[in-house]
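All protein chains of the complex are present and in place, except for one that has been dropped.
Up next is chain A:
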């Protein structure tokens, strides 16, 4: 098994009408053994910007700590929060710094930019940005997730419908992956509120 499949993960972010949702599974494993079923993979950078990190869990945590540090410095200097596009460039640069000894994680970035315009993007472990208008996926279950999202996604969904869609896509994809699942976690962000929900999924 490759290093990206050591801990197992599943991440997806979807865009709706002036809102976005980012969802992850909750399993932390050591190859086939499940060690935790409440592992956090989606982190908050500021109220309107979230990052999910799939791949090796230790690199995900370290990446998150580095990013929080850089964002706090930015806040001190610029006296405002980072825009999602700027943050994506920051993540990409940080990953490419380690080009010949990379962090084994694949980030999914989701945020609300100017005029409450939702922004999502994903990257590989070396920082190649992939912007998308509809959905982005990452993790060991990524192939199943691509299929599920492709078939379930509709543009301009309202928050409730977006939540339903992303939950169904996540749960049905992780049910085909040995290394991810054991519950789900969905974060739904609109200009006025943030909803966190924990999904009841298959625990095998």
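A few comments on the model shown:
Convention: a contact is a pair of C-beta atoms (placed from the backbone, for glycine too) under 8 Å apart; a residue touches a chain by one contact, two chains touch by 3 or more; residues count from 1.
Following the convention adopted for this analysis, contacts and distances are computed from a predicted model.
A single chain of the complex does not appear, and UniProt lists its protein name as "proteasome endopeptidase complex", one of "tRNA methyltransferase activator subunit 11-2", "DNA-directed RNA polymerase III subunit RPC3", "proteasome endopeptidase complex" or "Glutathione S-transferase kappa 1". Of the candidate positions A:140, A:167 or A:190, contact with the unshown chain belongs to A:140. Among A:72, A:154 or A:202, the one in contact with the hidden chain is A:202. Only one residue in the set A:33, A:115 or A:151 touches the chain that does not appear here, and it is A:33. Taking the whole complex into account, chain A touches the unshown chain at residues 1, 5, 8, 29, 31-34, 140, 175-179, 200-204.
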